[in-house]
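This view holds just a subset of the chains, kept in their places.
Chain lettering (A and B) follows the sequence in which the chains are written, and residue indices restart at 1 in each chain.
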Amino acid sequence: MSDISALVRDLVVANRILARENVVDAYGHVSVRHPDDPQRFLLATSVAPEMVEEDHIVAFNLDCTPVRHDGRPLYHERFIHGGIYEARPDVQAVVHAHAEDVLSFSISTTALRPVIHSGSFMGMRGHGFSAAARSLIEVVRMAVYIPRNARVQMNALRLGAEIRPLHDGEIAARDLGYKPYSLETRRAWRYWAHKAGCAHLVEEQAVDHVHKPWGSE
Amino acid sequence: MSDISALVRDLVVANRILARENVVDAYGHVSVRHPDDPQRFLLATSVAPEMVEEDHIVAFNLDCTPVRHDGRPLYHERFIHGGIYEARPDVQAVVHAHAEDVLSFSISTTALRPVIHSGSFMGMRGHGFSAAARSLIEVVRMAVYIPRNARVQMNALRLGAEIRPLHDGEIAARDLGYKPYSLETRRAWRYWAHKAGCAHLVEEQAVDHVHKPWGSE
């Protein structure tokens, strides 16, 4: 059995980080698949991510019904999360958000392309974007870097010359080399938690609790 | 009789939210029609919105004379508010503001167009913009999203390709589906109040007090 309370705490931290980094505001959410039951996932009730506390986290079945319904209002967009977990058994965590700098691409025919190393895993669709990843820490990192990638590309396009996005080989090499539990990723998690005012929820080894379906890094 | 003190408190919250979200600064204001007397509206005396307290809220007649004049200085631009309430009996709340990102459109021949769902109700004129809506919570939401819409459109235009604003059908569908007292709108109101440091003024059901001229949602 996994340490669910540590995972719930990490999910609270993830909510606060995404709010502090302007990825989500009143809208947008982050979820994580249940470590012991792949047919379930954890997500907050209908609360702005900046205000999420441990009590707000509840378990959902993949059809998006709450495992125990206590009458609290729920995010309508939880169906985006359930749908992704159902379709992609390899996905362990999901963010759905409307970060402003990504929206400009969504109404333009110019494609958002990976231009910085940290942005090389992203995928988009619809009016906002959804990011899916193999762990909570990884999906938070992607969601923080996607809008940053958008700004860097946007500004580079305005410099009035050619731009040089990452080519497929660079992205593949990066995908291969990326370690979601690396030293640098942990450092970022702790730093973002510190900025978001919830350093106290992050213990030295906190992110180790996050389930690692592929074993060691 | 309506609960005027709750509405006054909501109007204070509206002022603080608009300041915190950079829609207003020393200039700009928000008003609400009196729930029991459509010939009157509530607006602060001449104070920057961030500094508005319940004591600053006074009632005005539609000709913009204060119902009880106590000598405190008043906004000169209150005539914009009175004029709108007089001309449009369906309007329950008004914001007038000069948000920087909207001003660029006001000196350009490029029109500001609805490009994100949340921006689909806006209307502009003159050197700033005025937003009018069916409730206080709705006009605040519009006023927060109009500058955001401006930024998204501005950045999309700079991407150097075609942009795809919402078409009339999308706007109409949105207008039809929009519920000013929906779960999501309440969540946003509480979140913005929290960010603006006045969560204590927002009770769980606060926005229910706001008069609903069309009955239930």
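A few notes on this one:
Throughout what follows, a contact is a pair of C-beta atoms (placed from the backbone, for glycine too) under 8 Å apart; a residue touches a chain by one contact, two chains touch by 3 or more.
Just so we're clear, the structure is a prediction, and the values are computed from it rather than from any experiment.
Taken as a whole, the complex in this structure file is built from 4 copies of one protein sequence, with 2 shown in place.
Assume only the chains that are shown with their structure count from here on.
Centroids built from CA atoms put chain B at 32 Å from chain A.
Of all residues in chain A, those touching chain B in their complex are 25-27, 46-48, 50-51, 73, 76, 100-101, 103-105, 107-110, 127, 154, 157-158. Those residues of chain B that touch chain A in the complex are listed here as 115-117, 148, 151-153, 155-156, 158-165, 183-184, 187-188, 190-192, 194-195.
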